[in-house]
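One protein chain omitted, others in place.
For subunit A:
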């Protein structure tokens, strides 16, 4: 059977940044006399990047995709499938991937959007792997562009909602990330996607729902924001981490001491710490970006991969675990030799 490798990666962050205190002020903390510092204390996020008015999800994804193509040493014409995997999108129809492809001048590729909340990117990499193994593609561009600030509520008129739910929602940031997933060749040796496991717990779908943007509330733009009701999801994330990491490790033939790098979704520093303890690895191999970039939804994983490589944690041949929890709720674990 064919094997897939991560041949290139890229990321993009918008220029403007905001501290958590600036965001809390904008959301009305002073107006409601709420002590500032909650967002930072709860999540560890000190600052994040926000798009400008003329920047959209497709722009973030295209900039990251451009970098990933260059990193892989490929041209636009080499790509035969493109998957746009994000929470945010440019519009309801058509699929945002079309806009990304137009911006990257990719003209002859199979394409579609993948929606799966924060796990959209890992799902996209898994689908790319499946397309390659099925012989339907050789080079797949997986892109994410999260303009989550556009779906962040700042006009709170209810102190309780601002106090209880907003701190998690206000930690989000904007950014784009991308992988080029390609068919392995003889020179790639042991590199490649080794194993993966996905599981959905639909009974908790009604948590942190962005109610707007669908046919249930077709005309109500005020419902298009991230509410921040994440308690059930956090509990699930940690519980499932205990149950789903071991089988992927076993199927990969890996022991804890074999792991070179762990890339996990960035909700809060204390959650990352707990997951680190569950896996039994050191902080040094588990980069965190929530402090300076916030939670960038599906784009977390590829951006973290780029950061891990920049920091020297991730190298060619690194045994890497990708780990994500998402609204829905679902969980994804993937083992990759980079």
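Assume a residue touches a chain if its C-beta (ideal position, glycine included) is under 8 Å from a C-beta of that chain, and two chains touch if they have at least 3 such contacts; residues count from 1.
The rule is simple: contacts and distances are computed from a predicted model.
S.K.: Given the options "Acyl carrier protein", "Heme exporter protein C", "Transport permease protein" or "L-lactate dehydrogenase complex protein LldG", say which is the protein name UniProt records for the missing chain.
M.R.: Answer from the UniProt record of the missing subunit chain: "Acyl carrier protein".
S.K.: For a quick check of understanding: of A:28, A:167 or A:332, which residue touches the chain that isn't displayed?
M.R.: In the complete complex, the chain left out is touched by residue A:167.
S.K.: Based on the whole complex, identify which of A:44, A:65, A:124 or A:145 touches the chain you can't see.
M.R.: Hidden-chain contact among the options goes to A:44.
S.K.: Even though one chain is hidden, which residues of subunit A still touch it in the full complex?
M.R.: Touch set of subunit A with respect to the missing chain: 35, 37-38, 40-42, 44, 163-164, 167, 231, 234, 238, 269-270, 273-274.
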